[in-house]
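Shown here: the complex without one of its protein chains, the others still in place.
Right after this comes subunit A.
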Amino acid sequence: MTMTLMKGNEALALAAIRGGCTHFFGYPITPQNEIPEFLARELPKIGGVFIQAESEIGAVNMLYGAAAVGCRVMTSSSSPGLALMQEGISLLAAAEMPCVIVNVMRGGPGIGGIQPSQADYFQMTRGGGNGDYRVPALAPATVQESVSMMVQAFEMADCYRTPVFIVSDGMLGQMMEPVEFDNIELKEPPEKEWKLTGHGNVRKPKTIKTLMLDPARLEARNFELQEKFQKIAAAECSWEEYLIDDAVLVFTAYGSTARIARNAVDQLREEGFAAGLIRPRTLWPFPDKPFQQLASRCQTVLCVEMSCGQMVDDVRLAVNGKLPVAFYGRCGGMIPSPEELVAKAKNIMKGGRQ
């Protein structure tokens, strides 16, 4: 096993190549620039193509064209850039074009800032595009997980014919950690019989389109897509549990914030407080199950985010009124410390040692 010290963003980029990505289209934005810069250097070496688009709007539509002819393609951006792509993402979901879109989140709203944030949970799980659609969203918490999720994202995209989000943030993208690429085993990609190739004068022309002027047909098409989203929701929920069996207070957090929450759990345990952590690895589909299965000992779920409270909505839906759900958030690029979380948890538990 060879470990390399790499930045999260660069690890994502290299993992994309290992995952079979041959084409990248993107537009510069901080804090994700290491991804396009890495791929501008490395993709040509493997016969791939890197194009710097005129805008995120251009990039996402290039993604659409490249996906339509069957290659493994990706783009990456950061929060406001993702906002610009949303029209195209709705189209990619509607036309069922496989591709991977990375969001290295920064503080918002508006132009916001360039420091780490998780304020795009809504943007990543509710979408900003028009219509009824869902996009699987994978949230890594370590550089190593960025690698495995990137490969998984390409496989999911092809398997379900869907765009897939990697939801990273400025902290995870910029931090360096040892990482290894030895265990990547790629599945054989499925045959893309739908892709455009030119009819070769041997078959009827194919069309990729989403316009449906007949409401009955458009409704039927929507139901078809919903069936696929339900299939994804049933098969792809993923999460990590940490010390929740006897926990009285269960933290929940994703991405880099989950690591801080885990430190807080350890500190609380050392002091004799029974805390635990549920870390969603998929944001959509959201893992309801671990929340529904919490032992009766659990008295509170404490959701921690680098936002003013977005995932907490999904936590409340999952808990469905059975438990109080508390929230602690920092935003605008401010990062919560384990001590802050410990204090918040103690305050909630009101000193009650279990």
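Note that in this section a contact is a pair of C-beta atoms (placed from the backbone, for glycine too) under 8 Å apart; a residue touches a chain by one contact, two chains touch by 3 or more; residues count from 1.
Here, contacts and distances are computed from a predicted model.
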Q) If you look up the hidden chain in UniProt, what protein name do you find among "Deoxyribose-phosphate aldolase", "Putative spermidine/putrescine transport system permease protein", "2-oxoglutarate ferredoxin oxidoreductase subunit beta" or "3-oxoacyl-ACP synthase"? A) "2-oxoglutarate ferredoxin oxidoreductase subunit beta"
Q. In the full complex, which of A:Ala67, A:Cys303 or A:Val319 touches the chain missing from this view?
A. A:Ala67
Q. In the complete assembly, which of A:Gly110, A:Pro205, A:Gly272 or A:Gly321 touches the absent chain?
A. A:Pro205
Q: Provide the residue numbers of subunit A that touch the chain removed from this figure.
A: 22-23, 25, 49, 51, 53-55, 57-59, 61-71, 73, 87-88, 91, 196-202, 205-211
